[in-house]
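All protein chains of the complex are present and in place, except for one that has been dropped.
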Amino acid sequence: MTDFIVSKYNYWIYVLLIMIGFYGMMAKNNLMKKLIGMNIFQWSIILFYISIGSKKGGSVPVVDPSLHPAIRALDYVNPLPHVLMLTAIVVGVATTGIALTLLILIYRKYGTLEEDEILEALKK
Amino acid sequence: MMLHFPALLVVVPLIMSFLIFACGLFERRICFPLTLVTLAACLLFAGGSFWTVLSTGQPVHYHLGAWAPPWGIEYVVDNLNGLVLVALAIVALLAAIYAKTMVEREIPVAKHAPFYALYVLQATGLFGMTVTGDMFNLYVLLEIASFSAYALIGMGEGAAPFAAFRYMIFGTLGACAYLLGVGYLYIITGSLNMADLQQILTPLYQSQVLSVGFAFLLVGTGVKMAYFPVHTWLPDSYTLAPSSVSVLLAPLFTKVGAYVLIRILFTVFDPSFSTTLLPATQVLGWIAVAGILFSSIMALAQSDLKRMLCYLIVTEIGYIGIGVASGNRLGLIGSIFHILNDMFMMAGLFMAAGVIQAHFRTRKTHELTGLHRKMPVTSAVLVIAGLSVIGVPPACGFFSKWYLLLGTIQAGQWFFMGALLLGSLLNAILFFRIFERSYFEARPDDAPHLGKEPGTTFERAAMSELVPMVLTAAFIILLGLFSGYIVEYSIAYAVPKGM
Amino acid sequence: MNKIAALIVTLIVGGVLFYSTAFFPKWGDPKQPASIHVSPRYIEMTLAETKVPNAVTSVLADYRGYDTMFETSVIFTAGIAVMMLIRRSR
Partner (left out) sequence: MVKDLEDVVIRTVSRILIPFIQIYGLYVFVHGHGSPGGGFQGGCIVAASFILLAVAFNLRESKRRLKERTNAIFCALGVFIYAGTGYLSFLYSGNFLDYGQLSNLFPTDPIKARYYGMAMIELGVQITVMAVMVSIFLDLITAGKHEKTLEEDGK
């Protein structure tokens, strides 16, 4: 049983992070806290992808030019998830940038970031 | 030169958006002509690549960076996305022509450069999502289309930033669900290319990881498609968006989401997987039934014309869901054809709503009395598009609903058929209420004929607004008349063999 | 009220994720599908095909360079979106 847990502890942690982020996005009333929950959610998916790419005994995917013909894929970590996650990180940054801008606009218009207060203001 | 068209279709608007932004900083007036030129070029590229598919009968494969598929990224244009691409290009061009006077009216002058750049980036995202053959590339294009949508909606009046923020929360949730689904497929196959995935996945259909990944892909696409339970972001954001933006987003974004759903259900996964192994299409169908009833009734309850049309979009997506859920050849033909028709129908309706709001200063349906005397062309377009949504023969809506009905009958799903008919009935009530007001109720003379500010003259709708509307109405009729050819020569080949 | 609904939904999603994680290949296993299907070519051929020792850069800029172009466009979109939304204009 312990081997079952230890052999996949990266994946257990990523699931916990997703639950925290997901709860933060759904339940929080303050819009800024929703945004923080969204960031946790995005970064847990990045952790998931990166832990797919790891190999036991694999080193940094910078290939050693000296042993050019005899490069074995086993010695190096899988580079593809790292490339995909560079894109996901950039998307996360862009999301946070636009979300903060919208929050400033909302605060400029309603003077609050609490969702229920904004909904009251909308009803009037 | 023709063989580069699939890549040019996405890359030309991308590079033009940078040019539009850079030149717009110096000379604001150059933005609109550049946007028109770009979208016209996109129409040429989309038509050209679809023509090569039709003439050769083979899907067009385009290797980006000259790398073979599982390693590099590949573009695939076949009968399914060729049609969607051409319809996207036409509606995007018409929406751009329509947006000229709307942008002058709604968007401050200093913001024209970024606005038009985001407008073209939105089109780039939609084209890229439709034409790509790589799952992760589709995610990146999805994000480009979504970011430009959030920003464009945030430009609206009143509570638009708040609506845009809620749309962003939902949209990011959907995009992350899609990314998680791609991750689950990647962890058990190791590949990202759609064609490659289909080969590797067939022996793996029993694995639990695959079914959870499939569920995440469906949830992610469902959010982008505004499928029933996760559609709540749509009414607020498209109603409060500037009318030039809602004319571009409303008809196109959800339909590309529907196309992605069909691509996942029938190209990445074997049709038998989603119909027999997992009751996915059954679940989709029953949710669609609930969605159609709920959103039709909600549309009836709306007094705001634009918000009513937003609920109509959710109903149309429900019809597409039922076509997919019936899981047979006729149903799928119906849903693909409905994606095409709905782009033009919704474009016509939202254009009419935008002109009414701009010139009649009101969106309340009960204030639209005597519309046809003041704005004959707009009310004519509203009638044609409305009849098409209801499903009256000359217009295209009838033919796609006809195939959807045949699909449900063949599949023996009587509740699905019931939902289709009831939905059409509720749409009929919806539209005849408006037609009756605009045509048969005379406008009392004492009522300020301009709504809020009495005394201002009633300037006629500009030509740049009327021409695209008339063209859209013409396309609705043409699609209806030539529906036989469209289905026979193109959509029939889009349906996978297994169905 | 919606806090309880959100908690229930989170627990359901968490349960589904825990269930599917149980069937994942072992973490860091060199034989897992992700490490044997597509990526060996990136590592072994990166010097032969692109003369770039850093496999991540060669995949980023060459094999999947098209993704990175759109990634840079995402950054550009965010930049002009912020510039458009937040500027006050008369």
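Per-chain residue numbering starts at 1, and chain names A, B and C are given in the order in which the chains are listed.
In the analysis below, a residue touches a chain if its C-beta (ideal position, glycine included) is under 8 Å from a C-beta of that chain, and two chains touch if they have at least 3 such contacts.
Just so it is clear, the model here is predicted, and its values are computed rather than measured.
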Contacts of the hidden chain among displayed chains: A, B, C
Positions on chain C where the hidden chain makes contact: 48-54, 56-58, 60-62, 65-66, 68-69, 72-73, 75-76, 78-80, 82-83, 86-90
Chain B, residues in touch with the chain not shown (by the definition above): 4, 7-8, 11, 14-15, 18-19, 21-22, 25-26, 28, 62-66, 109-113
Hidden partner interface residues of chain A, rising order: 60, 62, 86, 90, 97, 100-101, 104, 108
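In this text, only the chains that are shown with their structure count from here on.
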Between the pairs A-C and B-C, the one where more C-beta pairs touch: A-C
Computed distance of Cα centres, chain C from chain B, in Å: 26
Gap in Å, rounded to a whole number, between the CA centres of chain C and chain A: 9
Touching two or more other chains - residues of chain C: 17, 24, 32, 34-35, 38-39, 42, 64, 67, 71, 74, 77-78, 81, 85
Per-residue overlap in chain B, given as positions that touch at least 2 other chains: 136, 140, 143, 147, 150-151, 154, 161, 186-187
Touching residues on chain A, where the partner in the complex is chain C: 4, 7-12, 15-16, 18-19, 22-23, 26-27, 51-58, 61-65, 68, 71-74, 76, 78-84, 86-87, 90-91, 93-95, 97-98, 101-102, 104-105
Interfacial residue positions of chain B with respect to chain C in the complex: 14, 18, 21, 64-65, 67, 70-73, 108-111, 114-115, 117-118, 121, 124, 128, 136-137, 140-141, 143-144, 147-148, 150-151, 154-155, 161, 184, 186-192, 200, 207-209, 212-213, 215
Interfacial residue positions of chain B with respect to chain A in the complex: 136, 140, 143, 147, 150-151, 154, 159, 161-162, 164-165, 168-169, 172-173, 175-176, 179-180, 183, 186-187
